[in-house]
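Below you will find the structure I want to go over with you.
Excluded from the complex is one protein chain; the other protein chains are retained at their positions.
After this line comes chain A, so read on.
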């Protein structure tokens, strides 16, 4: 068992990551990973995509066929179209149900492993000191605060450690997101500047070709 200090830190990190990236994005990512594993479900999805492609092709043909001039061909396509549409609808609802089940399961796991741990761990280990403060370095009220609510006086309690982790991680996350945003914005503006520059050589090129004429 790794040290409780580390466990708390990891749980807080997970919470922060989920908050920053977004639960839906993570769900989508895991869903895609899950589908890339060769399971029966993944095969169904490939089939579905195949059918969809087929359906689109038939619809394209149907739209390209004049019902008045080539009624027989048109009617046959229409039959095929209706049949495929029916199949697609049936399959789609089944697959959507699978996705919903998967999402529900994932959400439950995520909630238990982050929010659950976040609440349960401080309750369970409320009286356990994380580490001891050096004796006599801090005044009484600081020691009292550090050991809040139930840890022995002179130690740092799990709740306080959790709070510290949260605030540091929030800071770091904000900084990282900010820096990333700045970098992205910088790249974007550079690209735009390049775009603005580009018409000039294009115009020059035109001029040259004119000269050649």
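In this section, a contact is a pair of C-beta atoms (placed from the backbone, for glycine too) under 8 Å apart; a residue touches a chain by one contact, two chains touch by 3 or more; residues count from 1.
Simple rule for what comes next: contacts and distances are computed from a predicted model.
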Omitted chain (choose from "Protein transport protein Sec61 subunit beta", "Nuclear cap-binding protein subunit 2", "Anion-transporting ATPase-like domain-containing protein" or "Ras-related protein Rab-2A") - UniProt protein name: "Anion-transporting ATPase-like domain-containing protein"
Residue of A:59, A:76, A:91 or A:115 in touch with the missing chain, whole complex considered: A:76
For chain A, the residues touching the chain missing from this view: 67-68, 70-72, 75-76, 78-79, 82
